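Handing you this structure, nothing more for now.
With one protein chain held back, the other chains of the complex are shown just where they sit.
All chains are identified by letter, namely A, B and C, in their written order; residue positions are counted from 1 within each chain.
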Amino acid sequence: MHDLVSFLPLVITCTGALLLMLYAVCPKAEQEKASLMSMGFFAVAFFAQLLVVCTVSRPLFPETFNGMLGVSGFTNAACLIVYACGFFTTLSSHTYFRENHFATVEFYSLLLFSAVGMVLLSMARELITAFIALEIMSLAIYVLVGFNRASSRSTEAIFKYLILGAFSGAFFCMGTAMIYGAAGSTRFDSIAEWLAFNPATTPLMLGGAFFLLITIFFKISAFPFHAWVLDVYDGSSNPITGFMATALKTAVFAMIANFLALSGNLHDSWITGLFWIAVFTMFGGNLIAIGQDNVKRMIAASGIVHSGYLLIALVAINSEYFSGAVIAYYLAAYSVATLGMFAALSWLGGEGEKRVTFDDFKGLAKRQPLAAATIAVFLLSMAGIPPTAGFMGKFYIITSAISAGQIALGVLGIISSIISMWYYLRLIVSMYFHDAEEDFIVDGSSLASISTVALAVAVFAIGLFPLVL
Amino acid sequence: MEHTVNYLVCIPLLPLAGAFVLGMMHMLTCKNPLPEKLYSFLAMLGPLGSLIFTVIIFSTLREMPAESRYLTQNMFTWFSAGDLHVDMGLFADPLSTLFLIFVTFIGSLIHIYSIGYMAGEENYGKYFAYFNLFLGSMLILVLGNGPVVMFIGWEGVGLCSYLLISFYTKDRDNVLAGNKAFIVNRVGDLGFVLGVAVLFWGLHSALGGAGFDYLNIKAGASTLTAGTGLAVCLLLFIGATGKSAQFPLYVWLPDAMAGPTPVSALIHAATMVTAGIYMVARFSFLYASYPFAGDVVAWVGILTALLAAIIGCFQRDIKKILAYSTVSQLGYMFAGVGVAAYSAGIFHVFTHSFFKALLFLGAGSVIYALHHEQDIWKMGGLKKKMPLTWIVMVIGALALAGFPPFAGFFSKDEILFMALAKGHWMIWLIGVCVAGLTAFYSFRLIFLVFHGKPRDQKSYDNAHEPPPVMTVPLIILAVGATFAGFFNLPAFFSGDSMVSTWLAPSLLEHHSEASRVTEGVAMVLSIAVVLLGIFYAWKKFASKPEDKPLTGFAKWGEDKFYVDEFYNAFIVQPWIAFGRTISNFIEPNIVDLPVKGTTWLYGVLGMLFKVFQAGYVRVYAIYMVIGLSLMSIFLSQSL
Amino acid sequence: MYIDTLFSIFALIAIAGSLGLVLFRHPMQSALCLAVTMISLAGIYALLSAKLIFLLQLIVYAGAVMAMIVFIIMFLNLREKDLPEERERFTYLIGGAVLLIPVAWFMIKVMKSIPGVKNSIVGNGFGSIKELGQVLFTNWLVPFEIISLLLLVTLVGAVVLAGIRRESND
Partner (left out) sequence: MIEDYLVLSVILFCIGILGVISRRNVFTVLMSIELMLNAANLAFVAFARLNETMDGQILAMMVIAVAAAEAALGLAVIILLHRQKGRLDSNVFSLLKG
């Protein structure tokens, strides 16, 4: 019974995806209605997930499912973030598609499908299940990226993403094969058992984990597997970019954290590697972001930096008492700010996303003070200025790194976050300290504007949340 | 007895919540403000609520045994770094409760008075938001369970004084006065922070990770080395001279008159300036062990009292006279706590808050009646037009002058007598002289404003009594100024020293006894000096005052002994010049160089990375393989 | 003994086929080379006693997937001028091969670390349809079920990307 309850949100999302898929066939189908339906499904799933949040860590249906899916506090938190991201993405899409007419009902069906993939990914306790969930998620996202068939940018984005994604997926397969060869099983509990008696530096285990990490690094756009992220974010529509940047990253981080935490042995053997990747990711991402003029590309590059911070947390996790609270908190903080940013862009971007560069937002504060203020809030949260959620998230990550003995990493994280002010503040300066060149006539009553404000409030709410605890 | 209660937090929280609500309302409706009644109603809730809770605390404390009479509330751990462990907690003992009583009581009265005084002003809501914030900060200062929490309130009142002094932002002088108050206070705050830091440094091994609050500090105070203890006392006193306007940092207080008159009343009577006294009394266990520190405090206090009294005799602005009288009375209080007569000093704070609030609000009524005329030489004869104000002002002046049986008499004489009893006869002598000067300048004010002939007929004709919302607080305060002294009736008048007894558990005080005869003689002498002062003022100003330009010493006095000019020439101007040099020469050429270099380097690297984003999918795959290859080389080592 | 001989033959064909895939310029030739590799891989699966996988490799991979690829290549009716010139591809091939040396070296080291076991055909229904089905529907139910979701996503996605789209909102 308990298992069924834990499974409920997933079932709701899955049902939603299938219903919308069937609705798409219906000749009178309208995408506006579909967006409201998908909003409803995400909201219901979110609240269902809130219901199960308190369940203890355990495998789902251990007899039937052979322990391949499991839930823990961390998984639940990741699922909550995914559903919330889905909900706000739908809100943004609803507004976005008023000015950009290429949506069909399938769009929302695929959105729900990708959420199913993400939830399965974060619940997976077995490598091939994780691989299939990863592919469900990725394939749905590929299609969403390339949804605007008329746009050559969008087509290019899906092409690059698909080729590189499939390329990296092959590494996951090879890694799974190696781990299977070493441990004789691909289930996390069996691998943990095997690792209890064998070192994690056994060649097959080392190689397998290495190839798995390559795929993960690709998906979270860690350096040097990051190059696709700018082009793909740039080419896809605003709401989808927001969804990709947040929900996808959340799910992938949930999976890899679950995997690395299955044995202290395994985690220890990767600390040095993760250390260097984290450092290169943070600084490489910063350097890329500095050169950007386009807001979406800048956010994409800053997403690389945020992956670097999350890798710091991954270095610092403790396998014995793995709760993932730090990672989940940071993901929530990051997701809120990024989603808010893309909700605002969906709202302000205009027809065919005509406003994209820093200069396009000149003087926004004079014409649309509310929008400018919320964007400033999101940027400040991403930059980690107190009292926003981003600050608390960074604070936790750096303290956890320091308490894990990674003082150098903590210091580098702080330096990187100082550098990152450069490009965040640039947009704020552009909005506030220049005269407006256009009127920014946008529909102020849209759902995206509501979600922007709601997310701006959430930035502070999440920032103050730890004080409440 | 259970010492932990959960309602202490309501006392500062209610005004703070009021400030928040009012501030939000004001911000949201600044274009078309809400009715003033709504603001005033909301503004009153906080102070009155705090007053009610204060009474509850007072009665709870009374039922406790005297030796362990305190209440605490720990809200959460604020921060914990190394040995330093600070709880966000509150602490109420007899000392803080006494402060709470008059802060909330007088604060509420001034709030009521403000409703009338500020009627029709712009930014009505903002005014009350700041006012509530001011009161809330003061209550945090008083209730904080340790120096760190106290510091929140300490900075809070500093901020609010800045905001309120420069409340009429349209006038540049007001803004400058606010700046001055803020900056001078910051100098003092530096001393305070250093003092607390040194205190922690000296105590951290004794504390051993326990909370850094008064109870633990008191318990560990004996482990301080003599040098450290003395340094802590002196540094903390620097902080006190800033907040409580003592020499050499008193200069901000007279300028602080730029704000609305109720603000001056609040600053002078109930909040802010008493903070320094409170802090010294709070650390009485430290000051008592270092007589040298006590002497410094006492001498700085009494000399400030003398200086300010002299300046006060020659001022023309009604509010400036009162301001210098505050500085002077604060000097008395420091003299009191300096000679280790803590309860006497505190009691003077208590009585002073009544009559000073009364005087300020009375002066406010006069200013209000004369449409913002503040020069006493342009007033006169107002007795007929404003009889009620006249009566309460006379009561206030008598209390200030220390004439029996008004409140000031008992508290001031207690201080002077204690100084004498402890052998500081020089301090006593100066104190008596200051008492005479005080009587002189306070009655100079009364005679010039209310007696004689009107010197400005036009504004005299328009003068009238203020509305009841302003007079009722005046009457209540007048009653207080008359009778507050009886709370601490000394044994000489067969009283039972109620306030001193109440304060005894909080303070480390050694009572010294002197003969009844000495006490009697001293008392008679000071009454005589006061009478002399009043008489001289009557003779000089009551019938035919002459407003002739002052010369010689008097001119010096009128110009405040050129202290401000001295500061300007020797501290402010060189500092500005130094700042200019840095900003014009050192900053762009030397300091910015590494910053600019780094910026340039990053810009170039950013451009380079832009080139790497070539846009070809194959190239991106090659990056991945390069990474893969390098990592493979690295991992092959460990196989 | 004959297993090793057969393996060597299949392996050589597979490598030759995969090299052909990479080297031929026209995708049709590459696709046929890939089909050869897949068929020879099927043979290797048979040598490894994976009877069902042998079948699936032939039917699904070499049959269905390759047929689909070849069909699309022919459908697009690629002419010589549609193809990229790729004069530089040998440079890239050599450079890539150099880049891959450490990777290949690492992977071979990893693979060589297993205990040497001689391959022989395993009986007792190892890898046969019935046994495999039993394992699949007992232990591996979840991945099997969610693969259906994956195929649905692919279906919807392919329709969205390449199918006829009803212009509903314009």
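Everything that follows uses one rule, which is that contacts are C-beta pairs under 8 Å (C-beta built on N, C-alpha and C of every residue); 3 or more make two chains touch, one makes a residue touch a chain.
Values in this document were obtained by computation on a predicted structure and should not be read as measured data.
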List the neighbours, among the chains on screen, of the chain that has been left out. A, B, C
Of the candidates A:G40, A:P62, A:G181 or A:G273, the residue in contact with the absent chain is A:G181
Out of A:G40, A:G169 or A:G273, which touches the unshown chain? A:G169
Touching residues of chain A against the unshown chain: what are they? 128, 131-132, 135, 139, 142-143, 146, 149, 152-153, 155-160, 162-163, 166-167, 169-170, 173-174, 176-178, 180-181, 184-186, 230-231, 234-235, 291-292, 297
Footprint of the hidden chain on chain C, which residues? 7, 11, 14-15, 18-19, 21-22, 24-25, 27, 30-31, 34, 37-38, 41, 44-45, 48-50, 52-53, 56-57, 60-61, 64-65, 68-69, 72-73, 76, 78, 82-84, 86, 89, 92-93, 95-97, 99-100, 103-104, 107-108, 111-112, 114, 116-119, 122, 126-127, 131-132, 135-136, 139-140, 143-144, 147, 150-151, 153-154, 157-158, 161-162
What residues on chain B make contact with the chain left out of this view? 610, 613-618, 621-622, 625
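By definition in this document, only the chains that are shown with their structure count from here on.
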Could you classify the connectivity of these chains, where an edge means two chains touch, as line, ring, star, complete or other? complete
Averaged over CA atoms, how far is the centre of chain B from the centre of chain C? Could you give it in whole Å? 82
Between chain A and chain C, what's the gap in Å when you average each chain's C-alpha atoms? 31
Return the distance between the CA-based centres of chain A and chain B, expressed in whole Å. 52
Where chain B touches two or more other chains, by residue: 626, 628, 635, 639
For chain C, write out the residues touching at least two other chains, lowest number first. 106-107, 109-110, 113
Give every residue of chain A touching chain B within the complex, in rising order. 159-160, 163-164, 167-168, 201, 203, 206-207, 210, 214, 218, 223-225, 227-228, 230-231, 273, 284, 287-292, 419, 422, 467
Report the residues of chain C in contact with chain A in the complex, numbered from low to high. 106-107, 109-111, 113-114, 138-143, 146-147, 149-150, 152-154, 156-157, 159-161, 165-166, 168-170
Touching chain C in the complex, chain A uses residues 14, 18, 21, 24, 29-32, 64-66, 68-69, 97, 101, 103-104, 106-107, 109-110, 113-114, 116-117, 120, 126, 128-129, 132-133, 135-136, 139-140, 142-143, 146-147, 149, 158, 178, 181, 202-204, 206-207
